[in-house]
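Only one protein chain is missing from this complex, and each of the others stays in its spot.
Our next item is subunit A:
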């Protein structure tokens, strides 16, 4: 480079700091919930007697009072006000949690409305706008719910309530209804992972106990996913919902209903296209595999579906897809495998030849899997011709030595499977290459002739084969073998590069030409 630097200083530091540095500087924020505004006058709480010190006849009455007391909400963004009342509510909630989990016979029918009312008042709220609009769940710290000290206990209480042996779904269903579930599902968008974790367990319990709500819950999850895929591309709780679904799918009766199959094909497969796939891929792949274990005939549509949404530019996602394919192949039936082997191995052959070594490596790892190996061996006459070209080429050309070594092993394995076919393919491949080389040579010759023709006609541009005219650019691509080579290499630093593009010089430097 002609502009190598010699004076490494710059007086001013520019606004470009590394993302991580910026992140570190920003203090960890927690956020309030939009709910506080609903309450007008501040309420001062006064402590009630302990439940355990009260005669059992009066306990129920006190229980209600305590539930009501816990319906008062506090502003946690303001950490100095209402300290006393906040502490009273915390202690009361603690006591309530203990009360519903250890005492028997406390869940009388008349308590249900107050219990659900307390829960709804505390947890159902409009989630506040995200502090960080380009929140990257993989890198950023999530914004935490500021009223968690109370909210955690309310969630805990709800869970214990549902798990109480005396809990009666038939009574509770008047309160834990579709509206309740809908609001619960909306909370899965919370940025706070602690909250989502609670929600996951709670929704699972509700799904287990309320048979009448099952179809509704599935449908609403469906809607959330569709909205996530096609409209907002943003929902924090996808992984948690998929985790619940994983165990739901596990319990599906056979034969699978059309509704479930539609969910697989129209929701789970398109979910693979999401940008944030990395956040929930493990759970998603688990769901897909669950479906295939239930009903192997779904293998073909699923694999074809995955091939259709196969990532074209994102290597990280491609690695995940390959992982999922391997999980699927682990459980595939040989007859189903035969139906998809051709399109599937065409894709795998592309992956093996991928310039990104992690993609290539992940694909080559398939050959370490004994079951997959046996499937390949069974269908070697179909698969080897598809794979051969890529593997052979990569064994000669790939930049990464690990990949080359892996490819050699794979080629060896394949050769052992069917030696004659391998030899045939080798010789036909060589003939093919010869033909291609000849063609290329002819093309080169032609370009050279054209160049000479041009030399005579256009003296001005002759020395500047790197400059703008597009014909010449094409020219360069095919021209690399001739003596111009040095010059076209230089073309990477064309003059126009030097003064455009450079928005930020790294440092002020004295001239380089010395």
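Here is the rule we go by: a contact is a pair of C-beta atoms (placed from the backbone, for glycine too) under 8 Å apart; a residue touches a chain by one contact, two chains touch by 3 or more; residues count from 1.
In this text, contacts and distances are computed from a predicted model.
Missing from the rendering is one chain, named in UniProt as "Protein phosphatase 2, regulatory subunit A, beta b" (options: "proteasome endopeptidase complex", "tRNA-guanosine(34) queuine transglycosylase", "DnaJ homolog subfamily B member 11" or "Protein phosphatase 2, regulatory subunit A, beta b").
The chain not shown here is touched by just one of A:193, A:270, A:323 or A:343, and that residue is A:270.
From the options A:226, A:314, A:331 or A:380, the residue with contact to the chain not on display is A:226.
Considering the full assembly, A:308 is the residue among A:308, A:346 or A:435 that touches the omitted chain.
Residue positions on subunit A in contact with the hidden chain: 2-3, 10-15, 32, 34-38, 125-126, 128-129, 179, 182, 219, 223, 226-227, 230-231, 266, 270, 308, 460, 463-464, 467, 487, 490, 494-495, 498-499, 502-505, 507-514, in rising order.
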